[in-house]
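Missing here: one protein chain of the complex. Every other protein chain is in place.
Order as written gives the chain letters A, B and C; numbering starts at 1 within each chain.
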Amino acid sequence: MSFTVAVAGASGYAGGEALRLLLGHPEARIGALTAHSNAGSALGEHHPHLRALADRVLVPTSAATLAGHDVVVLGLPHGASGAVAAELGDDVVVIDLGADHRLTDAGAWAQFYGGPHAGSWPYGLPELLHAGETTAAAQRAALAGVHRIAVPGCNVTAVTLGLQPGIAAGLIDPLDLVAVLANGYSGAGKALKPHLLASEAFGSAQPYGVGGGHRHVPEIEQNLRRAGAPDVTISFTPTLVPMARGILATATARLRPGTDPATVRAAWEAAYADEPFVHLLPLGPGGAPQWPTTAATLGSNTALVQVVVDERAGRVVTVTAIDNLVKGTAGGALQSLNLALGLPETLGLTSNGVAP
Amino acid sequence: MSFTVAVAGASGYAGGEALRLLLGHPEARIGALTAHSNAGSALGEHHPHLRALADRVLVPTSAATLAGHDVVVLGLPHGASGAVAAELGDDVVVIDLGADHRLTDAGAWAQFYGGPHAGSWPYGLPELLHAGETTAAAQRAALAGVHRIAVPGCNVTAVTLGLQPGIAAGLIDPLDLVAVLANGYSGAGKALKPHLLASEAFGSAQPYGVGGGHRHVPEIEQNLRRAGAPDVTISFTPTLVPMARGILATATARLRPGTDPATVRAAWEAAYADEPFVHLLPLGPGGAPQWPTTAATLGSNTALVQVVVDERAGRVVTVTAIDNLVKGTAGGALQSLNLALGLPETLGLTSNGVAP
Amino acid sequence: MSFTVAVAGASGYAGGEALRLLLGHPEARIGALTAHSNAGSALGEHHPHLRALADRVLVPTSAATLAGHDVVVLGLPHGASGAVAAELGDDVVVIDLGADHRLTDAGAWAQFYGGPHAGSWPYGLPELLHAGETTAAAQRAALAGVHRIAVPGCNVTAVTLGLQPGIAAGLIDPLDLVAVLANGYSGAGKALKPHLLASEAFGSAQPYGVGGGHRHVPEIEQNLRRAGAPDVTISFTPTLVPMARGILATATARLRPGTDPATVRAAWEAAYADEPFVHLLPLGPGGAPQWPTTAATLGSNTALVQVVVDERAGRVVTVTAIDNLVKGTAGGALQSLNLALGLPETLGLTSNGVAP
Partner (left out) sequence: MSFTVAVAGASGYAGGEALRLLLGHPEARIGALTAHSNAGSALGEHHPHLRALADRVLVPTSAATLAGHDVVVLGLPHGASGAVAAELGDDVVVIDLGADHRLTDAGAWAQFYGGPHAGSWPYGLPELLHAGETTAAAQRAALAGVHRIAVPGCNVTAVTLGLQPGIAAGLIDPLDLVAVLANGYSGAGKALKPHLLASEAFGSAQPYGVGGGHRHVPEIEQNLRRAGAPDVTISFTPTLVPMARGILATATARLRPGTDPATVRAAWEAAYADEPFVHLLPLGPGGAPQWPTTAATLGSNTALVQVVVDERAGRVVTVTAIDNLVKGTAGGALQSLNLALGLPETLGLTSNGVAP
């Protein structure tokens, strides 16, 4: 069941990663590669690592250039994909790597992004637990056969996977959540801004989007409500650290009084035991938990999760590592696309990272 | 008022940084440099950056080699400095860069470190607020003229400086604190362990000491109680990120209901307005807060602090950046030593970092 | 034509990378994983990125544990593989990632490595030009059907690929070669040595093996003589720079007087035009050459090459980028294995890297 696929925004980081993964997908035939200001240049100038497509010339992004493919991947700035998608036929499978179709609540969209709400699409996080579930089935069902997919924000994926088992099982207080993330720079895209220069980044850690204003906040809230929280309050702080890829999300929540650690561990184990791409790391020799590292996920669609109970603080502490461009963006997109097309969910994706 | 100073553990990172700063201190005359397994080798083999001392030969650490100096700096492994210090005369000023004399509570020592408690010494954080203070004076008074100084843990300094104004002013709930830190590798010392190898560190973020067991937890609690909290509960997670130096501490607390953001900002401003080494960063053009970065503190004794109110989450979020080896260790030590000796507090220390 | 494969030294970097690639090889079935001091532990403790093998337990390295596989990959310290290989049957395909069987000259072995020479095996660099060749065929023929393969040193691969077209075409003086390399730390292995610690590596560049003593020198000489040089003199300096993977080799040679730049370019183009994994980068817009970067090769079996003539200096300058663990080690090994087994040369290998 091969399919043709066009990628809009192919010269950016998200578009490039989608292409890297599509090159390894046995059913994908890569068609048009589109760009905005880079139209007319060869892909090899922007992504020299994609040898197989180095000579392909970028064409302008438009409904015309994207037409005629079975699948269209949109790697466009926030606010730009709504208009493009509206011109693509209902029979085309459109995957939006951007934010335009993630939020169901138009008010939250207006508050955090501004401008008109493009509406929400089926949400491309197959592992999202719905209220009452122990393992994720409803979200997979919601993605089967669809023609529109909104891929989650990368930070959102990391924090949701870390916390949702405790929310769904009712073990943690959803009104007292804190998440602090160490983020690689590729999550900020290829923008030419001073704080993204290499000289500024080496040897430095710097926060951004602190204090409740980050656009991923309402999306995390939306997910955790879907997982069963009546309401959600989360303090969320991403931090740029000197690496190109990777998110390490430390997310903590107040434990319901009287919950013992074994119950906690059992909830996370149940949620992810059968997941192909989300792994609760084991307790190692002597019972010491093995901790996720971002390096272990580089290039793979894997999320590594660990959870412990801090009895002194009365909190659950979870740590989740993903590659922001794979599980956090293009890999999650392909996984959801496989579900939409009725292909095996793991087709063309690997759980093995590139390390060291 | 010049003084002679010996440094024990001179081949380690803390000892080396003490030497770097002492080389720039106008009153210090550097005497014996001691080591354990590296005794007999030249300092230049271990610290090629300390050109002025490159040919100095390390001697074994003992009461005999350390004797006869006005000041002794101990850069020894936890548990080792108690015995050495006990053999040094009461007239010698002894500065312990390690943990042995930080905790006042023998029970906390036993629980987190084990072994016999060496007792507590005057605590070398001049900016520590005592209950009821708006600006730090009592701690400075407590350091004047002393002959023993326990230098705080590097993470402790960062978290304490971030949170204490809110604790002292009663604006935040000390029972609902969360701190997550991005840490440079030098904080882990020069130990030959696989997870400290360069190949493992590039491109990776990895947590350690998660879940309440980190030895810096009781020390943070001790400081915040000193600042006025009846009791303290903190979830504390340090994270190694790919840089040699620096701590970026994101520390958050539930805001007392009804507290407005201006009151919060005023408390932090009051606490640090007159501090030579702790700076609340300004709100920039348009009111956007300027955020601390670790790069801006490299090599300096500066702590950069920012604080905002996340009204959606009902929390105060503070971010503090320090150089773990300077303000977090050897610089804090020298600052306290100046107070102990009656010298100007800032002598030999710089607030200007090395960047980019 | 599936085959079973055992990997000796599976907990090291070379062994780990061999496993990563074998997991993506459609015909490989992974059997025994062996180790020395790490025997008894799970692979996941050493290579958390290899999710598919995380629970596999390492067994001791011995002829007994390696027996019964079609293919054995040896990722052992120099000097250790000779003895192990001698105990494996002639019908087994043995691939030595180490140095023991690379050099044909026992004298060079004795001088650079010391100890008894284990003899030389077919040399696993399919792209190696033989004297008189424009494109590599003889070396491929020499690998077809063999049961023993010596994988080249990673630096050797980079320097050989950069210089050999000029040697084979007689355009450069083989007695006046200089190569300086920027190397990632994984090339130094997982050894617990102070200069390999992360804190020492960040922000630093440091040379090693300077002055003619590096073990890769006689191997480069051997290759370039094979490519047609009557004799070879090369100054060779590798330099550790702050990255985990990658080699950027700058290799320069005196141009034969009267040779024009077009002739130079033509020689390199001819050598690599049909190579699946070695690419001469194009001249970009305006004729400016596109330069190799190590990031563009990460995780791929690709070598990127550029060549220019410095007319002022009368020299050819070549720059070659590879991933030291892939094209430089495990990928080159798999490519050669495919030739040995009569499989398509590119099977299970990718030319697309993981970037940024």
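Simple rule for what comes next: a residue touches a chain if its C-beta (ideal position, glycine included) is under 8 Å from a C-beta of that chain, and two chains touch if they have at least 3 such contacts.
Everything numeric in this text was worked out from a predicted model, so none of it was measured.
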| item | value |
| --- | --- |
| Touching the absent chain when the full complex is considered, from B:Arg56, B:Arg102 or B:Arg245 | B:Arg245 |
| Option from C:Ser81, C:Ser199 or C:Thr259 whose C-beta touches the chain left out | C:Ser199 |
| Contact residue for the chain not shown (choose from C:Arg245, C:His279 or C:Lys327) | C:Arg245 |
| Of C:Gly68, C:Pro116 or C:Gly314, the residue in touch with the unshown chain | C:Gly314 |
| Residues belonging to chain A that touch the chain removed from view | 13, 184-186, 188, 190, 192-194, 196-203, 242-244 |
| Residues in chain B touching the chain absent from view | 13, 16, 20, 23-24, 41, 44-45, 47-52, 186, 202-203, 244-245, 279, 281-282, 284-285, 290, 293, 295-300, 302, 304, 350-356 |
| Interface residues of chain C (partner: the chain not displayed) | 176, 178, 180, 182, 184, 199-200, 202-208, 210-212, 217, 233-237, 239, 241-246, 248, 250, 252, 254, 289, 291-296, 298, 306, 308-315, 317, 319, 321, 356 |
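Everything below uses one rule, namely that only the chains that are shown with their structure count from here on.
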| item | value |
| --- | --- |
| Per-chain CA centroid nearest to the all-protein CA mean | A |
| Same or different contact residues where chain B meets its copy chain A, judged by the half mark | same |
| Contacts with two or more other chains, residues of chain A listed in rising order | 202-203, 244-245, 293, 295-296, 298, 356 |
